[in-house]
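Omission of a single protein chain aside, the complex is shown with its protein chains in their original locations.
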Amino acid sequence: MLAAVLKKLAEVVGAMLVVSFIVFLVLEANVEDVAVKVLGAYSAPDQRAAWLEANGYLDPFLVRYVRWLWDFVTLDWGQSTLFRVPVTEILPQRLAMTGILAGVTLVVSTVLSLVLGILAGMNEGSITDRTVSFVSVLTTSIPEFATAVFLSAIFVFWLGWLPGASTMISGFTARELVLPVAVLTLYSAGYLARITRASMVEAMRSPYVRTALMKGASTSRIVLQHALRNALIAPVTVIMLHIPWLLSGVIVVEVFFAYKGFGTLLYEAALNSDVFLIEACAMVSVVVVVATQLISDGLYRLLNPRLRVSAKPAGATA
Amino acid sequence: MTAIETRKAGFRVPAVLKSPTVVIGAVFVGIWVFAALFAPWIAPYDPLQSRAPLQLPMTRGPDGSLYLLGTDLLGRDILSRLLYGARAVVLWAGLATATAFTVGLAMGLVAGFYKGWVDKVLSFIANVILSFPVLVLYILVIVTFGASGLNIVLAVTFASAPGIFRIVRALTIDIAAQDYVAAAIVQGESPWRIMVVEILPNAAGPLVVDACLRLGYTTITIGVLGFLGLGLPPPTPDWGSMVNDGRPMAIAFPHMVIFPCIAISMMTLGLSLLADGIREVSLKQGRGS
Partner (left out) sequence: MTADSVVSVENLSVRLPRGADRPFAVENVTLDVRKGEILCVVGESGSGKSVLSAAVMGALPRGLAFGGGRVLFGGQDLTTLKPRALRAMRGKDIAMVFQDPIASLNPAIPVGLQVEEVFQIHTDLKPEERRARAMALLESTHLPDPARIHGAYPHQISGGQCQRVVIAMALALDPKLLIADEPTTALDVTTQAQILKLFNELRGGSQHGILFITHDFGVVREVADRVAVMRHGQLVEIGPAADVLDRPTHAYTRTLIASVPSLNPPARTTDLTAPPALKADDLVAFYGPVKALKDVSVTIPKGSTLAVVGESGSGKSTLARTIIRLHEPDSGTIAVGGVDYTALKGRDLQERRRLIQMIFQNPFGSLNPRRTVGDVLMRAGVLGGQTATAARARALELLDLVRLPREAFDRRPDAFSGGQRQRISIARALAMNPEIVIADESVSALDVSVQAQVLNLLDDLQKKTGMTMLFITHDLRVAAQIADHIAVMKRGEVVEYGLARDVLRRPQHPYTRDLVAAAPGQTREEGQGAAAE
């Protein structure tokens, strides 16, 4: 058990190192480029040379990578050229804003998708099942920006119920959060509902549900006591693995609604070639993804008695 | 005993076409593939030509020409742009998905068949790439190497090949455990022939389903990149970029963004329905035999 956790941890750290190396390679292999991006296109060549020298850019590539990695670990993330402040000053507040958006979405879509998925999977082939399946195909197939356009057209343009932008300039308001959350939820809930449904269908077909049926158990008992316990293992694990997907959606939705979160920050940084800010954003998102993988792995072990209890059979003889 | 059971093993293609899900999906996708193929002949106007700015749908411009879906800020006909935009989507999404599939398929077959260290190395690479949020990866690649169709193909291949690899690998491991593969090994059959003749045809069903889904994802990706202003360079009309262009004036002229959104939604929904329908039909056939 401990060995398995350590192995997973080692894998994750290894993956993060490789990813960080790729990020560094892509963004900082060409030092001239870095100088241009940091000092601007109109900087003089000798000015750039001096900057490169002063900042250790003439050292060999690997030395620079190790130094960069160390700076990253010690939270020295450099200066944003776009905002003209240290990256560490601007990133946390944006992350917090995205945390709110993603957190609310996660809660809403998890509740919604589990309920719908269970209702659909309980009665394979029923009207509920068909409806849920169809709606979830619909919502997961349409790209987020299109959903955002459609919802805005209805609720902003036509009905005029909700604001079309979520800048939160005059402080945080829940009203401005409704549309971004709705767009993200439609996509992720559909996906999760499908997984929950499939898992539930599989459980309802299993021999142990048949056993329970033959014991005279009621439908509610079969669903709640027998099927659900096994059917929830997959979706709960997937919820965590779904967060990276959510992160991609968050970027689109934040840009669409001008929501000042991590996604718009990354987007602005990318458009303005703000090298250090891009690096920081990329690394933060990788850390988030890896953390969710670890949590998902842990949850799976916790939920599955086969893995939780020692693997050794208690009595091998009949 | 010696008589052969003649079971009516329904022919594959008609069975698929009987499913309403598949038919609707195929129609949705087919419309845009048709548009992509014949855009020059069916588009009413040149998609790049400025005619009359900000015409509403179903109106006639000052010169009397009809704009079914209206025109954009620069006066270009939206219907014509949508039809030509289908070319960009079908071409680049198709090319990118095909490349990603080729790479993922080759890697997955090799890893799943040989296992051992080859598998460990390939799986690790796949895991590393998969621990990037896809969109961050795309943005990184496009920002560094610039926006072009070819770079989109590269980025999509890089980002989706690992996912395809995982599926192919799992299927290969599953099929390689079948006794008919063992029989081929025992006969001294060469590894590549085993992969191509024994394993691949039996993985085809799930792979076709996955290919439909991937094509949908790639279409979305190209749309999203266009929407973020990182897509195909102008003036190539592509649906995502049309949404991006129309967004500042969307409140007053929603037709500029709604029609491209409908187009891309039809395409991706069609592909999802195709995938779903094919999966359902093949599951039913599997249960039948």
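A and B label the chains in the order they appear, each numbered from 1.
Definition applied: a residue touches a chain if its C-beta (ideal position, glycine included) is under 8 Å from a C-beta of that chain, and two chains touch if they have at least 3 such contacts.
Quick caveat, the model's predicted, so the values are computed rather than measured.
Asker: Can you list the shown chains that the hidden chain touches?
Answerer: Result for the missing chain's touching partners among shown chains: A, B.
Asker: Specify the residue from the set A:V31, A:L69, A:A217 or A:I295 that touches the hidden chain.
Answerer: The single option touching the absent chain is A:A217.
Asker: Please output the residues of chain B touching the missing chain, sorted low to high.
Answerer: The list for chain B reads 1-7, 9, 178-180, 182-183, 185-190, 197-198, 201-202, 289.
Asker: Across the whole complex, list the residues on chain A that are touched by the chain not included here.
Answerer: Its contact residues with the unshown chain are 206-208, 210-218, 221, 225-226, 229-230, 304-306, 309, 313-318.
Heads up, the rule we're going with is that only the chains that are shown with their structure count from here on.
Asker: Mind checking the centre-to-centre distance between chain A and chain B? Centres are C-alpha means, answer in whole Å.
Answerer: It comes to 23 Å between the two C-alpha centres.
Asker: Which of the residues in chain B come into contact with chain A in the complex?
Answerer: Per the stated touch rule, the residues are 124, 127-128, 131-136, 139-141, 143-144, 216, 220, 223-224, 227-230, 240, 243, 247, 250-251, 254, 257-258, 261-262, 264-265, 268-269, 271-273, 276.
Asker: For a test of understanding, state which residues of chain A touch chain B in their complex under the given definition.
Answerer: 11-12, 14-16, 18-19, 22-23, 26-27, 137-138, 140-146, 149-150, 152-153, 156-157, 164, 244-245, 247-248, 251-252, 255-256, 266-267, 270-271, 273, 278, 281-282, 285-286, 288-290, 293
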